[in-house]
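Of the protein chains in this complex, one is absent; all others appear in place.
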Amino acid sequence: MSELLKIDNVTINFGGLTAVDSLNMTLTEGNIRALIGPNGAGKSTIFNLVTGIYTPSKGRIIFRGQIINKLPPHKITGRGIARTFQNIRLFSELSVIDNVKIGYHCRSRGSFIDALLRSPAIKREEAHTHERALTCLALMELADKAEEVAGNLSYGEQRRLEIARALATNPALLCLDEPAAGMNPIEKEKLANIIRKIKEMGITIFLVEHDMKFVMNLAEKVTVLDYGKIIASGTPAEVQRNPAVIEAYLGKEVV
Amino acid sequence: MDSLLTNYISPYYIKIFTLVGIYIIIALGLNFISGVTGQLSFGHAAFVSIGAYTAAILTTRLQLPFLPSLLVGGLLAAVVGILLGFPILRLTGDYLGIATLGFGEIVIVVFQNMDITGGTIGLSGIAKNTSLSLVVLVVIFTIWSMYRLENSRFGRALMAIREDEIAANVMGINITAYKIQAFGIGTFFAGIGGGLYAHMIQYLNPTDFGFSRSFEYLTFVVLGGLGSIPGTILGTTVLTLAPEFLRFVAEYRMMIYGALMVIMMIFRPRGLLGGVNLSKKIRALKNKKKTTIPSDAR
Partner (left out) sequence: MFWQQLINGITLGSTYALIALGYTMVYGIIQLINFAHGEIYMIGAFVGVVAVTVFQLNIFIALFVAMTVCIIIGVSVERIAYKPLRRSTRLAPLISAIGVSIFLQTLMTLIAGPQAVGFPQVINDQLYHIGSVTVSKVQVIILILASALMVGLQLIIKYLRIGKAMRAASEDYDTASLMGINVNRVISFTFALGSALAAAGGVMVGMYFNSIHPLMGVMAGTKAFCAAVLGGIGSIPGAMLGGLFLGVAEVGGVALGYGGYRDAIAFTLLILVLLFKPTGLLGRPIQRKV
């Protein structure tokens, strides 16, 4: 299978701190790749680099053969990378379905003039957006909440809504930043199934997670990060046995 | 039409209602910028003045017909808004507010120093072209536009920016481009309102468009319910009529007005209609009846 995302020797500094240090990583199309590591290891920073929120101090990020690290976030989304946020960032005063429709923004058309004129073509486009949003919501088992205000959803529902919104952008690569955080075991199991379903749709998944067990049952390959550097990479079983990982990750905190 | 109305309503009330209408147009423009898109502007009155002066200069000095002049005033206000937007819409929150305030004051000083505007003496001799019926028509057009703009892909993008710029950006929205467009649209309506105002009051002075005025518009919007079209209309109406109703307290009028602002904020910090989204409510009701959600979709 072909390579979808290549992080090529990427470094980012914040003042004196090197949050990500000469990182190399390649994601294979159609896989679930997990990224684990203790708090502050630089996992979210990698997502921020990949989605264009941060620009690398050094190195390149290549997506489908093209350099993307100089593009602004909205263009990167257009190229096919979507994400969720570790600290939920929904449009919390808007309805659930509007949140998802906003995700479909980059795949639809309609200027302010179209908004005023509401031509039949634009009405069709709107109807299509609506359908599409409902589909994404149904996939995340949120269809019955469509008209609710996003901020009123439960924590677990908000996490799922973030995924629905990201899916609406029609991505080739979906970056999930600790999607199971704060969920109970039953919710986690449901989420794992949903993630598998998304993978079956042909979407590559880049998964940051704290919960080792959650990752182990899901990912083909696991990469372990500590202080911005990769300390181990391999199948879940390999990584679990790696003494450096046990030292750096499991030794530090009980998950 | 208006002459017909004067048979039933006193000219004084016609004047007040016309003013309320003009303020509604202007305030809806500001609501679009600050309420819908979430970009704080403390300089809205400056765009009103650009529209007012442009339209007035076109009709008085160039003898152009009123309606095209009005439109040009609105467009020029929008152009200035867009040109200003490019550099300053990078700023966020209070910084944007204070930069727009600064810009507004600069506009006033520039008008004070120009010949064509009549400088500090002001511009007089403007024909009374603004009628209540025209204002009502423009108000309806404004409400209609705002409603359509908000309930569209375009409007959703603006609200996403208001809610969370970074998330909006990551969802594929070019935030700068959208903010600038929103600013252009909001300032367009400010300019239109300004042209109507000029041809109602018939005299313009730069000091009538200072930041106190900008804050007045902001108060209309916030007191009514930031981001809400009916709220903005209600806030504008109540606050424009309030000084009239408070006439019996004579010189204490503005004092009470100020105190009322504080009291209203304390008791309804989100505005009179804040958090009430009528159009969404209506739509939600409609949807409940119409669409049954596909349970097995995908």
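Order as written gives the chain letters A and B; numbering starts at 1 within each chain.
Following the convention adopted for this analysis, contacts are C-beta pairs under 8 Å (C-beta built on N, C-alpha and C of every residue); 3 or more make two chains touch, one makes a residue touch a chain.
Just so you know, these numbers come straight off a predicted model, no measurement behind them.
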item	value
Residue among B:67, B:83, B:109 or B:177 that touches the chain left out of view	B:109
Sole residue of B:9, B:64 or B:98 that reaches the chain not shown, by the stated touch rule	B:98
From B:20, B:160, B:200 or B:226, residue that would touch the chain that is not displayed	B:226
Given B:83, B:116 or B:255, the one touching the chain that is not displayed	B:255
Residues in chain B touching the chain absent from view	40, 87-88, 90-95, 97-99, 101-103, 105-106, 108-110, 112-113, 166, 211-212, 215, 218-219, 222-223, 226, 251-255, 257-262, 265-266, 269-270
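Heads up, the rule we're going with is that only the chains that are shown with their structure count from here on.
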item	value
Rounded Å distance between chain A and chain B, as computed from the means of their C-alpha atoms	39
Chain A residues touching chain B - in the complex, by the definition given at the top	51, 53, 72-74, 77-78, 82-83, 85, 89-95, 98, 101-103, 105-112, 114-116, 118, 122, 125-126, 129, 134-135, 138-139, 143-144, 146-147, 165, 169
Chain B - residues contacting chain A, complex	145, 148-149, 151-157, 159-160, 163-164, 166-175, 181, 185, 280, 284, 287-288, 293-298
